[in-house]
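What follows is a single structure, written as structure tokens, with notes after it.
Note that one protein chain is taken out, while the other chains of the complex remain in position.
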Amino acid sequence: MKIDVAFNVNGEEYQLSVEPHRTLLEVLRNELDLTGTKEGCSEGECGACTVLVDGIPVNSCLFLAATANGKQITTIEGLVKNGELHPLQQAFIDQGAVQCGYCTPGMLLTAKALLDIDPAPSDVEIKRAIAGNVCRCTGYVKIIEAIKVAGQQIANGGKA
Amino acid sequence: MLLPKFELLQPRSLEEATTMLAESNGETRVIAGGTDILVQMKWRKLRPSRLVDIKALEELRGLRWGQDHLRIGALITHREIETNQRIWDRFSALAEACRLVGSFQIRSMGTIGGNLCNAAPSAESAPPLLVFDAQAVIVTADGKISLPLEDFFVGPGKTLLQPRQLLQGITLPYPPARTGSAYLRHSPRNAMDIATVGVAARVTLDEGGATCRDVRIALGAVAPTPKVARSAEEALRGKPLQQEFIRAAARLAAQEAEPITDIRASAGYRREIVEILTERALILAGQRADIAP
Partner (left out) sequence: MSELSVVGKSVPMIDAREKVTGEAKYVSDVKLPGMLYGRILRSPLPHARICSIDTSRAARLPGVKALLTAHDTPKVKFGEVIADEFPLAVDKVRYIGDHVAAVAAVSEDVAEEALELIEVEYDELPVVDDPLKAMDSDAPLVHDVERNIANQMSFSRGDITQGFREADEIIEEYFETSLVHQCYLEPMGSVADYSGGRLNWYLPVHIPSVMRLTYAKTLGVSADAIRVLSPFVGGGFGSKMEYAPHLICALLSKKAGRPVRIVNSRVEEFLATMPRLPMYITLKLGVKRDGKITAKKTKIIADNGAYTHYAPPILSTAAMRADNQFMLENIETEAYLVYTNKMPTSCFRGFGNPQMTFALAQGIDIVAERLGLDPVDVLLRNVVRKGDVTAHGWYMGSCGIDECIQRSTEEAGWKEKRSPRGESVTLPRIDSTGTNEDKRRGIGIATCVHVSGNRSFIKMFEGSSAFIRVGDDGKPLLFTGEVELGQGSRTIFAQIVAEELGLSVDDIRVAMLDTDVSPFGLGAFASRTTTLGGKAVVAAARDLRAKLSVVASDMLEANPHDLQFAGGAVFVKGSPERAVPFVAVATRAVHQKSGSPVIGEGSFTPDNVVIADPQTKFGNISVAYSFGAHVVEVEVDTRTGKVDLINYVAAHDTGKTINPMAAEGQIEGGVAQGLGYALTEEIVIQNGRVLNPTFLDYRLMTPLDLPPIRSIFVESDDPVGPYGAKSLGEPTLIPVAAAIANAIYNAVGVRVKSLPITAEKVRDALRNKGN
């Protein structure tokens, strides 16, 4: 039996009727065509599907869409505001933190969740925060650097 | 990987939840954070026909600092514990263990109640809770019962919970003054791993700081359930917290372990690690006790 849910994705309200076994990842990608959120492992180990639910980073592959009623969801498509990149997005570009790009959306949302709590995290805090986002290309060095740079920019009054 | 189909129930109250559980025909399972059960369902290791989502139940939420104990609601996430300074101050081993669980995302989704009810022998939160003499509070059709967490675990993936029951939360008595605790884990990686061996230790020193007035040691991933190393505790209780006694206790802990060989490590290696980590956890807990108020 389908379940009616209403939630907000990137500022837009959606009312959907979803089957209980549909994950938020499946609904975002297949029904809302928000394909920026990626599937990498489907069991919460790689972080490619990370989105923010009420500001909290979750593996959308392990989040039942039917339980998202009333939630505020942010996906990668919601990071650009008024045509401007989020400081994290700009820093990822500038610091060379993007290679194949498949981990990038999930990585950015995890990083956003971290910087929303603390724009000046230590290296260890950054590493601990992104440990659940597998990047097979970069060795993480430039990702960590980019998160630091973005945090500084946010702390100095850039947009968050 | 796709989930199998199931019916989802979303009770609004504890009463409604227990009724739903009581009325269940076919296999019904409880879902909270979902980080364990949904993975098992994707692998078709579990195929419940109904899931009862308990996330809306107020009675299972929150941390309550009582007169003599802390109550942790079953829905409290690992992340909430990891980021709580008062828990770091009083129950360091628990905070330490919760910080080692999964990822930022998993810690934000996964609940303490889920971690315990999933009853993995390697559950990170279990050894620290055991050394703090945690009680499990269980909601039954006839009211609440409270029992030592140690008795809650029955076997790998098995708890005392009956189909109609729910874990409401955990209570932890405040440890006495001059108590320190530590949780150490051995795993190939420093994150995103589960314990090959986990050891929690709690040490309460006497007034002079030389003698171990009380000590608790619990082991993870080396027995069918998280396990209290009783003979090791007894060997150290009342003794000075010195290397020879610590080592003797650690050896006993290793003997008490009942490890298996699996893909993560051999039984023999696990037993050795129990000894090493017990020794180190005791030293660390002792140091923390020494500076504790």
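Order of writing sets the chain letters: A and B. Residues in each chain are counted from 1.
Convention: a residue touches a chain if its C-beta (ideal position, glycine included) is under 8 Å from a C-beta of that chain, and two chains touch if they have at least 3 such contacts.
In this text the structure is predicted, and so the values were computed from the model without any measurement.
The hidden chain, counted over the whole complex, makes contact with A, B.
Of the listed residues A:N8, A:N69, A:Q99 or A:Q152, the one in contact with the hidden chain in the full complex is A:Q99.
Among A:I56, A:L85 or A:A155, only A:L85 touches the chain left out of the display.
Interface residues of subunit B with the unshown chain, by the touch rule above, are 1-2, 96, 182, 184, 186, 188-194, 263-266, 269, 272-273, 276, 280, 283-284, 287. In the full complex, subunit A touches the hidden chain at residues 29, 33-43, 45-46, 48, 75-77, 79-80, 85, 89, 92-96, 98-105, 108, 124, 126-128, 130-131, 134-144.
The rule is simple: only the chains that are shown with their structure count from here on.
For the pair subunit A and subunit B, the distance between mean C-alpha positions equals 29 Å. For subunit A in complex with subunit B, the residues that touch the partner chain are 1, 3, 19-23, 42-45, 47, 50, 56-59, 62-64, 66-67, 110, 113-114, 127-133.
By the touch criterion stated above, subunit B contacts subunit A in their complex at residues 1-8, 10, 31, 34-35, 38-39, 42-43, 51, 53, 55, 79, 99, 102-106, 108-109, 191-192.
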